[in-house]
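One structure is given below, represented as structure tokens, and several questions about it will come after.
The other protein chains are all here in position, but one chain of the complex has been omitted.
A and B are the chain letters, set down in written order, and residue numbers restart from 1 in every chain.
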């Protein structure tokens, strides 16, 4: 095969792949600006002849999408901030502080990684019911405030910090907290960014648990609002596309802005400890 | 030891949360699966019975459970290899020295991964529409008759698999890409000098060097695909004729629709047991192959 043909083939396949990957997303954006019923014409149009903002207006004014957006932001931000703090602390302790039973505890943590979260859901619901957290933001936030995966990720990264740095600080009489805040945290910054994006995306996209624990519309996150709209308004494809855009756009923008950290974290998380 | 105390204080919040909101519920789930906790028991705890393994026994006799397990296995057995092949193919293309605009293509191919399942499932539901969907439209250009993707029990699962592959392949692509970049370039150099074809290089250098990564990715992907739920929930509601009802969907219905918490816990635990067995089996196979 001549190098020129090979080059054409390879780049051709890449373009084809990119089209398949991006087309549904682009069509979603395009259809979201169509007039009601326009997307169900034959043959289906690729873009609107009379673009309109009306679907977005409808979603925010009548379908309560603004509320869902705020809920999603609130829940995802709270989970990200809180779980970041707790995972960092625990991951650092596993990596750099010595205590009896550390290895055994870490094995338990690793074991938790293979248990599907759904096993815990039924009893968790009952527990939260008795704590009064069903149908509240807390019902989604509190169980997600620490994750075995996040702790594991931080631990992997923090192991690379040289012990000498901390020993030197200890000799100078710095407290453990000071060491953590002043010396360790700055060194963990890359993994903090990575973990923050990861957590935010996971929380934003999460569906099953919020579906179970948030029973009232006033607490719905975007995916829940969208799923319930799509059962009632299945015929209104343009409206549903606009809802999908609102749901996907924030995370897509976040990813594009910070993709370097995200992809690095993805690789770090998949390296077996 | 003060440092020990500091360590425990650092650990305390995370351990507390993981213990109370994850480990404890997992243990409780096993306990619940040995009872017939249901709506009657929710109303009055005196209606709760300890029934040992009867939930498991009943489940094994229910057609719905076996068919849900069958659908899940179908999704895993067809979906995982397809998804991994797509990931590997994309990674090979991106790793080729001949490829242009790599950063753009990498981002484009990865974009579906970060999207929200529910939102893009809604989009794909329209793309799969028999009459107005662009999938059938495209197939029509190739002279293929329209397929009733989501309405026909034989086609609904393939449609969901296609969707899942589209949504997920970018993730493993990145991992494979890193694996490929770690393969020393002089290996290929030497092979080329020996006159090895592109396929031979792939077969005898790339695959063996990628072996451990392949196994690890396979194990993680299999366990993720076993947890099929949101896709059928949004696209088909488990239908038509329950052909897309997965084990997890069954658990959701049993537990959170009909509130048979005891038997739903048993379903969750059976899924866990199956997943555990499959993971162990794959680890073993990988080890025997010398990969992991």
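Everything that follows uses one rule, which is that a residue touches a chain if its C-beta (ideal position, glycine included) is under 8 Å from a C-beta of that chain, and two chains touch if they have at least 3 such contacts.
Following the convention adopted for this analysis, contacts and distances are computed from a predicted model.
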Task: Per UniProt, the name of the complex member that is left out, chosen from "Extracellular solute-binding protein", "Phenylacetate-CoA oxygenase subunit PaaI", "Acyl dehydratase" or "Oxidoreductase" - done: "Extracellular solute-binding protein"
- [ ] For the chain that's been dropped from view, list the shown partners it touches.
- [x] A, B
Open item on the list: Using the document's definition of touch, tell me which of A:10, A:65, A:119 or A:142 contacts the absent chain.
Closed with: A:142
Open item on the list: Could you pull out which residues of chain B are in touch with the chain that's been left out?
Closed with: 2, 5-6, 9-10, 12-13, 36, 38-40, 42-44, 46-47, 49, 58, 62-63, 151, 153, 237, 239-242, 256-259
Open item on the list: For chain A, which positions touch the chain that isn't shown here?
Closed with: 78, 82, 85-86, 89, 125, 128-129, 132-139, 141-142, 145, 173-178, 212-213, 215-219, 228, 231-232, 234-235
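Keep this in mind: only the chains that are shown with their structure count from here on.
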Task: Cα-centroid distance, chain A relative to chain B, in whole angstrom - done: 17
TODO: Name, in rising order, each residue of chain A that touches chain B in their complex.
DONE: 1, 3, 6-7, 10-11, 13-14, 17-18, 20-22, 24-25, 27-28, 31, 39-44, 85-87, 89-90, 92-94, 97-100, 102, 105, 109, 112, 114-127, 142-143, 145-148, 151, 176-177, 180, 201, 204-205, 207-208, 212, 222-223, 226-227, 230, 237, 240-241, 243-245, 247-248, 251-252, 255-256, 259, 262-263, 266-267, 270, 272
Open item on the list: Could you list, by residue number, the parts of chain B that touch chain A in their complex?
Closed with: 1-4, 6-8, 10-11, 13-15, 17-18, 20-26, 28-29, 32, 89-90, 93-94, 96, 98-100, 104-105, 107-112, 114-120, 122-127, 131-134, 137, 166, 170-171, 174-175, 178, 198, 216-217, 220, 223, 226-227, 229-230, 233-234, 248, 251-252, 255-256, 261, 264-265, 268-269, 271-272, 275-276, 279
